[in-house]
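Missing here is one protein chain; the remaining ones are kept as they sit in the complex.
Going by the order they are written in, the chains are A, B and C; count residues from 1 in each one.
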Amino acid sequence: MLARTTVVVGNPKARSRTSVAAAEVAAFVAERLDASPETTTIELPDLGAGLLGWGDPAVAGAVEAAEGADLLVVASPTYKATFTGLLKLFLDQIGADDLAGVVTVPVMVGAGASHALAVETHLRPVLVELGATMPTRGLYLQETDLAELEPVLATWWGAAEDPMRRLLA
Amino acid sequence: MLARTTVVVGNPKARSRTSVAAAEVAAFVAERLDASPETTTIELPDLGAGLLGWGDPAVAGAVEAAEGADLLVVASPTYKATFTGLLKLFLDQIGADDLAGVVTVPVMVGAGASHALAVETHLRPVLVELGATMPTRGLYLQETDLAELEPVLATWWGAAEDPMRRLLA
Amino acid sequence: MLARTTVVVGNPKARSRTSVAAAEVAAFVAERLDASPETTTIELPDLGAGLLGWGDPAVAGAVEAAEGADLLVVASPTYKATFTGLLKLFLDQIGADDLAGVVTVPVMVGAGASHALAVETHLRPVLVELGATMPTRGLYLQETDLAELEPVLATWWGAAEDPMRRLLA
Partner (left out) sequence: MLARTTVVVGNPKARSRTSVAAAEVAAFVAERLDASPETTTIELPDLGAGLLGWGDPAVAGAVEAAEGADLLVVASPTYKATFTGLLKLFLDQIGADDLAGVVTVPVMVGAGASHALAVETHLRPVLVELGATMPTRGLYLQETDLAELEPVLATWWGAAEDPMRRLLA
């Protein structure tokens, strides 16, 4: 059941377009599943230098929110043809397999199409290493998609719906 | 429901150790789900030169068996740090998204551990492009694992069971 | 010195647009280096079913031409978000490290930009495994680039020239 959604946003600037897109993805899935999950949003820049070491309590809380979610949306802008260092700093705080049982949707936002594969070749393998369950394609969103995301998500949902419903409904 | 399993083996030599391992993976899943699926095994070398062109009827039958499966096990030995050309020849015959709804487990067999990531960084992205649903880790099996695969599969099943059961039971 | 260039084309249809593009890349490099290399072009479909086994003499000749080149251009269209099975069949015939000392340029041709990263995340790692020396970026060419490739290659050459000159001039 989709009772808890966590959205992690790896943009060094909080409340970015990546945040908006990630929130839309989370809301879209909830709506399609007729769910009203409690939603926690983690803007990684808010965790600041706590991400550079180990044992920071705010970071620990964010890790717990990721690990305890039914649905996790992991979103990043595209930097140097892959996800940001900031996002990886956070993922480095999660133990191997500690996302077991967490249905996860990887999301990347990029200026053009040319880095689209990064979500599958770079971001997904890290999440696999953390044990995440990823039954759908990842979402690579071009900046031009962001103004009207609904049709992009609807296309994605065509294939994603069945596994998402079985895992979360 | 797990009614039909298809096993695709991309070893240039038929009836290889990769075939045996792939069959064991398929049987393991069926047993754990208390299912008795009709199982089709496609040894790619049996398709021969039909794979080099388009429209071969035996190839078309194999593609249909992959697309129509509830569970698809895609297995390859490791050549040049990734899956074989023979397997890719076959995957090239499948249309984008034509594996939609097919729960798929990627399997690679390698001599040592050093190519283990290939299953996640090379094989899985191609299967994502074909629309396959892959809710679990892929399996990278070292040749030394093959004599006794059961404990390796049991460890994998620890995390794989829940999503596999929801998608296939 | 650039005395021998080999061009390998992994399009299942010979004399494709990928062939033309690969030939242009080879000619461009030769011209910029004021070299007139002996050039061998290997259209992989011409090797046919010999690629499905081991020991075919025509395949052995093609492998030799790749291994003995000063400059190797390895080109493929984009199938399922990566290079073709046909190309991998050929690369599987080359021993690990047998491209040592061969300056190699990976080239992929695709319909749109969205698979651009495949040349770096999928094709290059296989060539690294074969020991190839790849001092430059790979080339991902969109079909719309093919009509006028010169400016695309000139941009690439901006960064590629110095290492290519040191290795080949």
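Going forward, a residue touches a chain if its C-beta (ideal position, glycine included) is under 8 Å from a C-beta of that chain, and two chains touch if they have at least 3 such contacts.
Bear in mind that the values here come from a model prediction, so they are computed numbers and not experimental data.
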item	value
Identified contact with the non-displayed chain, of B:Leu117, B:Leu130 or B:Met164	B:Leu117
Contact partner of the left-out chain, one of A:Asp56, A:Glu129 or A:Asp145	A:Glu129
Contact set of subunit C toward the excluded chain (per top definition)	97, 100-101, 117, 120-121, 124-125, 128-129, 131, 133-138, 159, 162-163, 166-167
Sites on subunit B contacted by the missing partner chain, in the whole complex	81, 112-118, 120-122, 140
Interface with the undisplayed chain - residues on subunit A	12, 45, 48-49, 51-54, 79-82, 84-92, 94, 96, 121-122, 125-126, 129-130
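Quick note on the criterion: only the chains that are shown with their structure count from here on.
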item	value
Shared interface numbering between subunit C and subunit A [over half = same, under half = different]	same
Between subunit A and subunit B, centroid-to-centroid distance (C-alpha), Å	27
Whole-Å gap between the CA centroids of subunit A and subunit C	37
Junction residues of subunit A, two or more chains touched	117, 120-121
